[in-house]
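One protein chain is absent from this view; the other protein chains keep their places.
Chain IDs A, B and C follow the sequence of writing; residue 1 opens each chain.
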Amino acid sequence: MFIVKYIKEVYSAIKSLLVGMKRTGYYFTHHKEIITEEYPDNRHTMVLPDRFKGEVVMPHNEKNEHRCTGCTACELACPNGTIKVITKFDITAEGKKKKAIDKLVYHLELCTMCNLCIIACPSDAIVMAQTFEHSVFDRSKLTKVLNNPDSKIMEGIE
Amino acid sequence: MTEEIGTTADGDLIINVGPQHPATHGVLHLVITLNGETIKKVEPHLGYIHRSIEKMCESLTYRQFSYVTSRMDYLSSHINNHACALIVEKGLQVEVPARAKYVRVILDELTRIASHELWWGAMAMDLGAFTPFFHAFRERESINDIMEETCGARLTMNYIVPGGLMQDIHPNFQKRVKDFISLYKSKIDEYDELVTGNIIFQNRMKGVGFISAEDAISFGMSGPAARGSGVNCDIRKLYPYGIYNQVQFDQVLETAGDSFARYMVRIREMKQSVSIIEQLIDNIPEGEFLAKTKVVLKLPKGEFYTRVETARGELGVYIVSEGATTPYRIKFRSPGFSNLSALDTMARGSKLGDLVAMMGTLDLVIPDIDR
Amino acid sequence: MDKEELKIKISKLLPTAVYEDGGDWLNIIVDSNKWLSYAAILKNDGSLLFDYLFCLTCIDWKTHLTMVYHLSSTKYRYNIVVKSNLDINTPKIETVSQIWQTANFHEREVYEMFGVNFLNHKDLRLLILPDGWEGKNPLRKDFEDLINMIKL
Partner (left out) sequence: MWSFSNISSSIHHWLNESFSPTWAMIIEMVIAGVCIIGLFATLGLVLVLMERRVAAWMQIRLGPNRVGPKGLLQSAADTLKLLVKEGLTPNGADKFLFNFAPFIAMMVAMLLMAPIAFAKDFQLWDLNIGVLYISAVSSIMVISILMAGWASNNKYSLMGAMRSGAQIVSYELSAGFSILTIVVFTGSLNFNEIILSQTNGWWIFKGHLPAIISFVIFIIAVTAETNRAPFDLAEAESELTAGFHTEYSGMKFALFFLAEYINVFIVCAIGATLFLGGWMPFQIGNWQAFNHAMDYIPSSIWFFGKTFFLIFLIMWFRWTFPRLRIDQLLNLEWKYLLPISMLNLLLATALAILGWHF
């Protein structure tokens, strides 16, 4: 019958609305369900997973030595010219010339964190750091030299 | 251009929806001819985020080009990478280790859930309900956390490389995926309470944006948008890749062809994805995660085509190789581009408010359309 | 049905088509003048019903252009690749947008990216490139963008 159908329609409509309101009402009263974090305040307690790809860095040991041989594998692996390896020739103790890096220039502004350089590196000289707050006021600050000044290659890395 | 700022000769109003508009989720530009509130014509203008990925890939090696595809359909970046890896493996005839295959499919399905999750929230927001967006992000964030832990990134992973995976899965991976599934199962009914069952929502969706199965095929539509019209087009079933032939799942089909059907396809598809993950997560075989490949990859001369099912539909990668280290020509057949072309046919005669429902259920991702 | 059987079936319908080896699917090369009538046959013939054009693109071979159409039949699940070679200086081919509606957008994309003129296309305008684009077609091999392209 028309009237019965009409009333049923109105009833089911109102019911569906109330079900939705019950759901939002539940979250309104249950503050434990809140999932957002207060980001800049929780900075020191924040833990990023160790695989997080933040930026490429070159670890140095306490004697200011790194593992980079200057083989340019990373430069070749990089899809968008983020890494530039500038090499020089060191004279070793025996008087031999040995290829070493002068500078490993890293353009953070071009980097897409694709991790291809890291897996290409044969001597594990570069790794991904877990930093992510990269914004600066001047773009030129994003161009970094990864090896420390006066750093040397570690013993035994070929 | 003068036409676009005024009215037509018939006195119809022409309005520009986009490139900056709250409902276009990006930089889609639609020029709409309106008679009152009724849509007479919709004309997409594309290219605001065209980066010519196809041209870029011509100068990238086979190891490098897949990271670019993460930026195409960024919501299913993992599946795009999978397609790129598949085509290189096909060309080189590399056998991928079983472990990698399992993980790839699990991650594909997680990506699909994450993408549908975002779609659900964004579409509800288009229709004026803001709250579902945040509820959807709760679940999506836990997927992103899993991705972050294993792949090292939340959105543009680049975790799949030709031959397998870039790294082995994280030791916590299986546990966290299982945690996610139990969380997800406890929350999925809330979606129905909040949105699906809502009378206002149903009225906004039912009978809106109808497209017939013939038209859907003719427009080259694919994915959930076409399955809402009853087109049998799930690449995972038709042309199985990875280990999709070993898992049990249903191809979700709805026959109504309207926005609500497309909506229900995606909602049901999320549940199917969960069941796929459940079947695989405990059975990931031990062993290698990366097959041995040469350092420099060279595809043999010839043409290669792979199709995968992304969250939006069929992604085709077509490579013409001249035997060099870079592809000679590469074409990405993106699902969004074809799906968008059907929008005009769908929208004619409906109200302006329906347009957002249609765009919502087509699940357009603009970088995927423009490439 | 494998490639050979499909080839026999199609060669009865498309008499002047040439076949090419390689790829997963049957590659058919047709003359660009014949393409429109062949397309109608492929779409409408009851034993083929290639109703799903899933990829339409073009390749610049520097000496000539090749149009590539990937067709699929949603009923029989056949897949074929149809190719047609075009002249590089004045590339033109009949549109198939009235047969497969998806071709409308894809042909507009090929038109602006490769400069192929699609005859009888109802709406052949720039789709992706900005209005008033002048100069060469971006996906041609001789295209060089001195400003935006990064040389590695």
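What to note about this one:
Just so it is clear, a residue touches a chain if its C-beta (ideal position, glycine included) is under 8 Å from a C-beta of that chain, and two chains touch if they have at least 3 such contacts.
Computed from a predicted structure; not experimentally measured.
Taking the full assembly into account, the omitted chain touches A, B.
Between the chain not shown and the residues B:A129, B:M270 or B:I284, the one that touches is B:A129.
Contact with the undisplayed chain is limited, among B:D73, B:D354 or B:D370, to B:D354. Along chain B, the points of touch with the absent chain fall at residues 13, 15, 21-23, 37, 124-131, 133-135, 138, 194-195, 198, 200-201, 203-204, 351-356.
Not every partner is drawn; the one left out touches chain A at residues 10, 17, 20-21, 23-25, 27-28, 31, 33-36, 38.
One rule holds in what follows: only the chains that are shown with their structure count from here on.
Among the other chains, A has the CA centre that is most remote from the centre of chain C. The chain pair B-C and the chain pair A-B differ in C-beta contact count, and the higher one is B-C. Shown for chain A are the residues in touch with two or more other chains, of which there are none. Touching chain C in their complex are the following residues of chain B: 1, 45-47, 50, 52, 54-55, 59, 214-215, 217-222, 231-233, 238, 302-305, 307, 314, 316, 318, 320, 328-329, 331, 333, 337-338, 340-342, 345, 370.
For chain C in complex with chain B, the touching residues are 22-25, 27, 51-55, 57, 59-60, 68, 70, 74, 77, 81, 100-102, 104-106, 109, 127-131, 138-139, 143, 152. Those residues of chain A that touch chain B in the complex are listed here as 12-13, 16-17, 19-20, 22-24, 35, 48-49, 51-53, 77-79, 112-116, 119, 128.
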